[in-house]
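Note that this complex is displayed minus one protein chain, with the remaining chains in position.
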Amino acid sequence: MVQPTIEETCLSTEQAITTYREGARITDVDSLVVEGLSVYYETEDGTVKAVDDVSFTLKQGERFALVGESGSGKTTLAMALMRLTRPPGHIARGSVTLNNRDLTTLTEDEMRQARLSELALVPQGAMNSLNPVMRIERQLTDGIVDHLADDESITKKELSQTARDLLTRVGLRPEVARLYPHELSGGMKQRVAMAIGISLRPSLIIADEPTSALDVVVQRQIMQTLGRLQEGLDASIMLVGHDMGLVAQFADTIGVMYAGKLVEVGPVEDVFGDPKHPYTKLLIQSLPSLQEKKDFVGIPGLPPLLIHLPQGCAFEDRCPSRFGKCTGAVPEKLSVGARRDVACFLYEGEGAS
Amino acid sequence: MTQTATTPDVSESGELSGGWGQFNVERLRPIKRYALRNPSLIVGLGLMFSLLLFVGIGHLVWDTEQYRVLSTPTRLPPSLNYEIETGKLAGQVKSYPFGTDTQGRDLLAVAIKGTPLTLRIGLIAGFVSIGLGTVAAFVAAYYRGWVDTGVRTVVDVGLAMPGLLILILVRINIGRELSVDEMGFALGLVGWVFPARTIRAQVLVMREQAYVQLSRLSGTSGMGIIFKEMLPNLIPYITASLVGAVAGAILASIGLEAIGLGKFGDPTLGMTIYWNIQFSSIILGMWWWWLPPLVAIVIVFLGLFLISSGLDEWSNPRLRKRV
Partner (left out) sequence: MTEQTQGIENTPNPVLSNVFRIISAVLSNFVVRRFFFFLFVVWLASTVIFIIPRLSGQDPVKEKLLLEAQRGGAIQQGLDEMAKHYQKRFGLDKPIWVQYGNFLSDLARFDLGTSIAFFPRKVNDIVFESLIWTLGLMGTVTVMAFTLGTLAGAVLGWPRRPGWVQYVFMPLLTLAAIPQYLLGMILIFIFAFKLGWLPLFGGYEPATLPNLSFDFVVDVLRHAILPAFAILFSVVGFWAIGMRGMMINAQGEDYMVQADAKGLKGARIFMRYAVRNALLPQVTGLALVLGTIITGQVLVERVFSYPGIGDILFQAIRLSDFFVIRGIVVIIIVGIAGATFLLDVLYPLIDPRIRVRN
C-alpha cells in the first residue's frame, strides 16, 4: 500500500480541478450491507418512523452519498449505523453487516470497540463536535488509548508522534496539536475531525455533512483530502448531505431518501442522467444550471410529518406523476437496472423486487 | 389524500410558536400533558395552594386579632378546651389548637395572619426585582455598546456587594422598622441584579437567532422586536426566574427578621423565628412554638422549589423529555 503524499496543505494554493473517481478503487467485496433497517421513535402521539425499511449495499472502496431534505431520515440512519440512536429512538428492525459482522447483535462493549476502529463518524467539524476544553493532541489520541487491548500499552511519546502524523496526513501543521478547538478555523476543525476518523484505520467512514458551513474553496480542499485519506485506507465512505453538486463530483453511488424511506439508489451518472423516481427528478431539475438559463423550480408542498404518514406513498401528495395505486399501498423497492433500485409504482412490471 | 389540518397549530413539541397567538381551548391539552410529565409542578402548586387555603379559611373562621401580645395566657401547649383561671379572660373556655407563646399570642392566629405577610414580601420583592432586572437586561443586551457596558458594570459591582448587608446598614440607619411592603420593595431593589445578569445572557443568545434578524430586516423597531418577538419567547425563563426570586426574597426576609430587623408587631414567619430564638423555645421545650413556622417555611420553600423544578422543561428546552 502506498503512503499518501501530501498534495495540499492549508498553506498551498489551489490545484487544477481533478476528478475523484477512479474505477480501480472499488473492489467487489461487500463492505457494508444494510438490510431492512428501521429506526422508530415511540412518542405519546404515536410511532415516528424516522427510518423505515432501508436496504442498500456498499462495496469496499465505494463512495456512497445519502441525500435528502431535512427530516428525511438520513442523519438518523447514519447514527443508527453507529448505534448511536438516542432514546426514545431505537432500532426496531433490520441488520447492519460490516465486514461480515452484524453490528446490531453486538453487546454494548463490543459496539464501543467497533466504533472508530471499524466504522468512524466524521461530523460537521465546524460545529461543536470537538471538546472545547481539551487540546487537539489529546482529542486525537484518546480514542486510540481507549481501544487498546488489555495487554497493550503505548507511551506518551508514541501517542504524541501519532497525533502529529495524523495532522500531517490531513494537511495540517503538527503544531496544531497543542492548540484548543476555539483557536482553529472551520476548515481546520473539519480536518481534525477527519484525522480522528481515520486514526484507527476503519473500514467505513461516515461523513455527516462534512462541508456545510464552509466556503466553497475550503469545501473542495476538504473533499479532496477526504478522498485521498480513503484511498490510503481502502475504506468505504458514506457521505450524508444535501449538496447535490458535491455529490455529483465526489460520489460513486447515490441514495435518495424521503420521509424515512430510500426511494432511489444507483450509480451517480445514471441517477443524474436518468432519474427514475419523481422526487429525484424534481430534485435534479431544481438544481441551478450553468449551461442553460431556466427558471428556479422548487418542489411544491412540504414533506409530511413523520408522525402522520399517509397510508400510501409518502410522496404522493406532491408527486406530479401520481395515479390511483399511489394512495393505497407503500411502494416496494424494485430493481430497474444494474445496482439500480427505485421505490415507485411507476416502474412496477419493469423489474423484479 | 392530502393531509388536513386537524391538529391545532401547536407544533410537535407543544410550544406556542411565534408571537402571542390566540387563546383557544385546544391549547390546554398540551398543558395538561406537560403537567402529567412534570409531576413536581403539580405537587408544588398543590402545596402552595393548600397553604393559601389554610390562610383563607383561617381568616374566615378564626379570630386573627389574637396574634397580638397579651391576648392569651402564656406558654400553653396546644389544647382545644382550656379553662382560663386568671386574668382578664378568667372563666372562659378557649381553644388554642397551636398553643400560645411566652408573650401571650395565639399561635394559630399568628400562623394565619403572618404567613400571607411573608408571602407578600416575597411576591413584591420578586416582581420588583424581576421587573427591574428584565428591563435592565433587555436595554443592555439589545442596544449593546456603551449602554451594555454601563449596565454590565453596575451589575458586576452589585453582585459583588451582598445586598442583604447593605439592607442591614440602611435599616440600622433609618432607625425605624420596615413595614412588610417596604421590606418587599427594598429586597426587590437590592435583588434585581442577579436576574438582570441571567436574563441578559438569554437575550444575547436570542438576539442572534433567525427570527429576530428577520424582524430587524423587515424594519420592526427595537421596541417592537422586544415586545413582539423576544418577550413572548422569554416568558418561560422569566417565570422560572420569578419563582426563584420570590423564594430568595422570602429567605432573605426571614433572615433579616430573624436577626431582629423586621417589624416587631408583625407576626411574619421571620419574626416568629426571631421570638423563638430570643426566648430559646427549643430549650423550654415549647415545640408548638417553633414547629408551625418551620412547617410553613418548609412548605413554602419546598413548594416553590418543586414549581421551579416542574417549570424546568418549559423554560429550558434542552431538558425536553419529548422528541
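Miscellaneous remarks
Chains here go by letter, A and B, matching the order in which they are written, and residues are numbered from 1 within each.
Please note the rule applied: contacts are C-beta pairs under 8 Å (C-beta built on N, C-alpha and C of every residue); 3 or more make two chains touch, one makes a residue touch a chain.
Bear in mind that the values here come from a model prediction, so they are computed numbers and not experimental data.
Residue in contact with the omitted chain (choice from A:Gly143, A:Gly232, A:Pro310 or A:Gly337): A:Gly143.
Of the candidate positions B:Ala258, B:Met271 or B:Leu311, contact with the unshown chain belongs to B:Ala258.
Considering the whole complex, the residue from A:Glu183, A:Asp215, A:Glu332 or A:Glu348 that touches the absent chain is A:Glu183. Listed here are the chain A residues that touch the chain not shown: 82, 84, 112-117, 120-121, 123, 127-134, 142-143, 146-147, 180, 182-183, 193, 196. Listed here are the chain B residues that touch the chain not shown: 156-157, 159-166, 168-170, 172-175, 194, 197, 248, 251-252, 254-255, 258-261, 273, 276-277, 282-283, 285, 287, 290, 294, 297-298, 301-302, 304-306, 312, 318-319.
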